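So that we are looking at the same thing, I have put the structure below in structure tokens.
Just one protein chain is left out here, and the rest sit where they should.
Here is chain A:
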Amino acid sequence: MATLQELWELFSTRQGEFWQVMWQHVHMSVVALLFAVLIAVPLGIILTRKQKLAEPIIGVAAVLQTIPSLALLGFMILLLNQIGTLPAVVALTAYALLPILRNTYTGIQGVDPSIQEAAVGMGMSSFRKLRKIELPMAMPIIMAGVRTSMVLIVGTATLAALISAGGLGDFIMTGIDRANNAYILLGALPAALLALFFDFILRMTEKRSQGKTLAPILAVLGLSVAIALAPLFSFAQQPQITIGGKITAEPEIIANMYKHLIEEETDLMVDVRTGMGSTDIAFNALQSDDVDVYLEFTGTALTTLLNQTPEPGTTEEEVYEQARTGLMEEYDLAYLEPMAFNNTYALAVRGETAEELGIETISDMETYRDQLTAGFTFEFADREDGYIGLQDIYGFSFENVETMDSGLRTRALTTEQVDFIDAFSTSADIIEYDLALMEDDENLFPPYQGAPLMKQETLEEYPELEEPLNRLGGMITDEEMQEMNYKVEYDDEDPYDVAEEYLQSVDLL
């Protein structure tokens, strides 16, 4: 368990980032809540006037809420064809509609019919009745719905980090990825406090306006609009190039190296946006111009993006060439020079176990297939170049296979719940947990070398990008990468600094 002190230290060192993600979280939540209110309250009012529509429309909102939040976020990426704040806000808004809509509807429906009749009988117009009688009377119920939605939004917004929208989820995802409780808490605790704080504000607003006046509510609404519009008035220099990266430390380090190199050698400003949950998200982001460049691995490019399988035994160069031509032909993308390290899949056995059993290759493991428990990621278990291919090529399967999230596996490994895991060959875990990589003696795993992937048109627009991006071609060994990953994941150094340090050590800066 992370102690409070650890948490405090982390907060102190990560303060700048903390306030940034905090602001992102607040902004995202407020915008989503604002939209949800602006849609659901008028809609709820309309439904009280058009009763026949009420049931189907509230039903639709209810269905939206039954969609798991992560799935909704993923769905929005496909629907809007981009990543980041927009799909996150849309998903959060959709998610928050139901409580507000339902409470607005039932709140107004719940106004005593005799009071409605009194208002009409005294000669109020429908609008005046709404403003003077129905809304004030329904306000506590509407506000309860808004508060429910707000808590939903603030909580769910932590998942937005997965689609690169930032927010406190960044810390939580980093924490899960690195099995670091302090990070998780640094994201989760403020998120909870934020929810409480918003709830407090909304409750005060409601109390203040209790039937008397809508002024406090309008004030809060105005403030929300101000927060929502704030980014429009920021005068920070707009970066021209955005470099994306998937969620782990490695892409973040490399992306930062690109940033250093581009900013050093050209006049372009670079923004780094990492934390994309999967290959699909990053690739969609590239295609929809949310990012201009991201680090893609040759093996992934070939198998996931091009749906091709490399022949077993193909060399690193051949795989890269195959991926490069394929990407160019199919997507008109430029795939620049790959780096040296090969971050491929590997089976990593606890060091002592490997020594005890005297196993060095995957073939060696067959003897112990009923004794060794595997801890595979969902992705690995389901890949042709993963466990499925392994069973084909090596001709055996393991007796006990647990599938789990990647962040949880190392913990399972140290607590000896599993004996070996699928690991990336540049993973910092190999150093931290003293793991032995089993040699892929049948050449099952294709090479996974990192290389910058970008649209050809981007390259044509900014030809000066090619040189700095190619500077890393053939650089960085597996061990160097493991070490840098270790620095970020276990020593909690800033990827930006780690990148700079390396570049200086090889005289590129």
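Keep in mind that, in the parts below, contacts are C-beta pairs under 8 Å (C-beta built on N, C-alpha and C of every residue); 3 or more make two chains touch, one makes a residue touch a chain; residues count from 1.
As a working rule, contacts and distances are computed from a predicted model.
Missing chain, UniProt protein name, picked from "Phenylacetate-CoA oxygenase subunit PaaC", "Quaternary amine transport ATP-binding protein", "Acetoacetyl-CoA synthetase" or "4Fe-4S ferredoxin-type domain-containing protein": "Quaternary amine transport ATP-binding protein". The chain not shown here is touched by just one of A:Glu17, A:Glu55 or A:Glu117, and that residue is A:Glu117. As for the chain not pictured, it touches chain A at residues 112, 114-115, 117-125, 128, 132-133, 136-137, 210-212.
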